[in-house]
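Just passing along the structure, written as structure tokens.
The other protein chains are all here in position, but one chain of the complex has been omitted.
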């Protein structure tokens, strides 16, 4: 349909990404962790909880893209170090967002996966540069991006030689304000139809409502998502960013169990 | 949150609607049938197939709201009669859309459920008038309606004395054009949080893509939908309206079986 | 471009509508008055002020389409009578909205122009019915209507024999919430390109901000609008509906003078 090459099924049926013992695009993957790394205690406790709950990859923001310059901007390198320590301690690959092209080596040194956030989905120099690494890249959909633009952004990365790309739907901007964004789950079958890329869903940013994480996680799996990215915090009320949508760490295992049960039911032969 | 009374949980925990042996809001309900009633053969064959497949209610348009005055506008009364005949023959309650307030008695005479379509969600005289009947009303969400407006529209009906109201998400209008509309499944948990009304999902209009009916039906169930409304046609390629999104009648049973299996898995204690 | 006949320039170059001494589509027309008729004093004083200011047509709602059933719904027939009285007293044609197809004769009896509101732009039975009258019809754009749907709605009216149709842009629904709606002035040249219909602009609903009425009125005229519809109230703070966006009656003449000066500058040969 679109003018796409490497992200198309004609190039490869399914773009499976191997990362340690994980097969992204083949097995169900749960990415979990706090919006921002805030302290050693916070990230280690969160890592412990999400590991116990069955999550596969640890997330945590070190450099945060915030609407206002007066909001908390992340711990920076200190955050990266803490995230890496937590990942090592609990034997989990880590993912964090790259927002400044000049930090690419820094992020690459610490993180197993590089996240390109929604605001940078069409930051083409950044896309090209991560395309020159051999790191897995999680590309989030821009808030107002069409399917075609989303896939073209992935094509920018893969064109530079890095095929380890997977996508993440995180909600689009519509007139509806009850939810923070409108989670567009129909992009899951659209991506499966038009491309070979794995597609994840982030119900935390996608809805911005704690009450909606469970139903939308289950819905994403039922629609065929390859994985989920969920914000988890040991104390949501005290989070420095986006606490209102964070899943409480001590209840996270119950959620993951439900998600995995559903996945198994739907995928057993 | 909103200024709502009768559609709120404070009024009643869950608004269960009894229709013959069906309990809308309690049991999973599948509404199926063609976009438009086109001929006796078409509606009878479709009814036979959807009945066999396990659908509970038969749908079919007799008066069609079409963007262009030059498009097929439905068979009118003849369509109503054929729909009723089909419902009777296969012992299925029927649902059809009311678009003209002056037809309320006519529709009420033939149809077991009155559908208020997306374009009429804020046709307040129509809402008030169906609120004076004792028929179950399925209210579809307007293409650009917020949760609050959707619930207020239901309140208009219930304020007149008719509590038999259930809702249907059918996709909202966004910038994305790959799908016909953007199916907003997150409204399912929103409605469950803010109101007592059952919520159905119409993946046919919601996506406009045959390939998306199955994944989005499953996703809707996983998100907690009380039912689905799916367009089915014995010969989609020859349909007089919306054939491109109609599910082929002879494959419908396989879909319903998957939907029911998922529902049972998620709802077994 | 679209499948349109009567609203197209192929049918007629420009659809000029004669109403008393007014030529809608040829001369600049200002429609002004309160959102709702509230009392005799209110409508007579407002009519006096807008007449003095240079407005051509008096507006006033008698039957109000309100999101909540618990909001003020208008004075009904009493409102119609007061509006007619005011129009007669100050020798101004009047316009009011028809929301219930069963009121068509009633509205037709009192009002010189019938307004079809945004929520009813695709109320097809209503469109057909006003198409059978010989009244001028002002059709407002639906909040989520495309150009094609807008023109098709006008075609529904004209297909029934009534060519006295003019359009009104009143803002579309987007993600931006600072303004009540997003006033889409680019539809003015679009309509001029694709159709023969006069196009008005309602900056009151289109922006919902008093501060924006003047700049957006001037912008509409500069973009080629054939007229404006502006909400005016003698005491905006005490208005029963939409007072926050009403222009104060005693300042209205200054606004109209600016609008007319701009119109003359742009249209002098």
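We just call them A, B and C in the order they show up, numbering each chain from 1.
Everything that follows uses one rule, which is that a residue touches a chain if its C-beta (ideal position, glycine included) is under 8 Å from a C-beta of that chain, and two chains touch if they have at least 3 such contacts.
Quantities reported herein were computed from a predicted structural model and do not represent experimental measurements.
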Full-complex contact with the absent chain, from A:90, A:110 or A:156: A:156
Among B:18, B:39 or B:177, residue touching the chain not depicted: B:177
Residue among A:59, A:84, A:140 or A:173 that touches the chain left out of view: A:173
Which of C:126, C:172, C:197 or C:230 contacts the chain that the document leaves out: C:172
Missing-chain contacts mapped onto chain C: 144, 146-148, 172, 174-179, 182-190, 193, 206-207, 209, 211-212, 215-216, 218-224, 261-262, 265-266
Hidden partner interface residues of chain A, rising order: 3, 65-70, 99-102, 119-120, 122-125, 142-144, 148-149, 152, 155-156, 159, 173
Footprint left on chain B by the chain that the document does not show: 173-175, 177
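Note that only the chains that are shown with their structure count from here on.
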Same vs different contact residues, chain A with chain B, by half of numbers used: same
Central chain of the complex, centres being mean CA coordinates: B
Between chain A and chain B, centroid-to-centroid distance (C-alpha), Å: 35
Interchain centroid distance [CA atoms averaged], chain A/chain C, Å: 48
Set of chain A residues in contact with two or more other chains: 174-175, 177
